[in-house]
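Of the protein chains in this complex, one is absent; all others appear in place.
Entry: subunit A
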């Protein structure tokens, strides 16, 4: 199978990237050292190519009603153009098809979904919008760059001085169109920063300007350790179509009010709540040597759980994990670490925000 490439493929090669197959795309895993890249994003600024993600423009007179039906969060909360909302896309059984961001646009909505779920998401969106006045347009003509880190906004503003005032005025989870570009103060690292959609042909020169402006290229390896420290879910690992959002730390993304909004999955989630949610999502911290990994068994006095994402935290210099454990679990558990039962601390996510440890 031929791997798909983003408009920045040659830029990555030129920057010394090691390329890997990610969900059918040839993407940079690192440009030399994943650990160094992680540290740069926590301390300074880095740029990630996230053009493999799927951008969709949604228009038509039924767009709002349709989104209110298919999303667990409520797009009625989007009060002005550019405002962003994080939501799960659920099955009727109340499990997670995907997680996504939706923005209110001038003439409808813009949605960003995961690359690995592209085909099934598009099929589901087509299926649920059939017979309504909703038009979906996949924007494969756009590239997307995430510029993240404490100096990220300053460095982007230095490159785009004409936009600087407007970019600096953006609050978290807000975006603005600049012609064909779209700049939003969102991200997946736990740091301040921007996600920038740009016409494909303009992406390589912009990427080069960022590098020249002191922004380091960052691979998917560091993207994973950064989001894990930030306690953010990764689809296909921390949740999927076998997992309820209530067991994956996504309860805050479900808009229960108004009670009359009958979104897909609502009945199943209400039944789960009534019966009692058996598992919850927590963070695990290993205070000794070794690395917690996805799939390792978690043992508690209330039953078994599982690690859904695990890594070595470059910021904390010890291993951390996201796990799904019995709801009654308190502050201690054990992990089967390559055959050795090893004690771990159970904490409330996240681990790191804005470069700092945030748990006790």
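By our rule, a contact is a pair of C-beta atoms (placed from the backbone, for glycine too) under 8 Å apart; a residue touches a chain by one contact, two chains touch by 3 or more; residues count from 1.
The rule is short, and it goes like this: contacts and distances are computed from a predicted model.
For the omitted chain of this complex, the UniProt record lists the protein as "Glycine cleavage system H protein", which is one of "Dimethyl sulfoxide reductase anchor subunit", "Carbohydrate ABC transporter ATP-binding protein, CUT1 family", "Serine/threonine-protein kinase StkP" or "Glycine cleavage system H protein". Which of A:19, A:159, A:200 or A:291 touches the hidden chain is settled by the complete complex: it is A:291. If you put the hidden chain back, the residue from A:3, A:19, A:35 or A:136 that touches it is A:35.
Although one chain is not displayed, its contacts with subunit A can still be listed: residues 29-30, 33-35, 221, 225, 289-291, 293, 311-312, 338.
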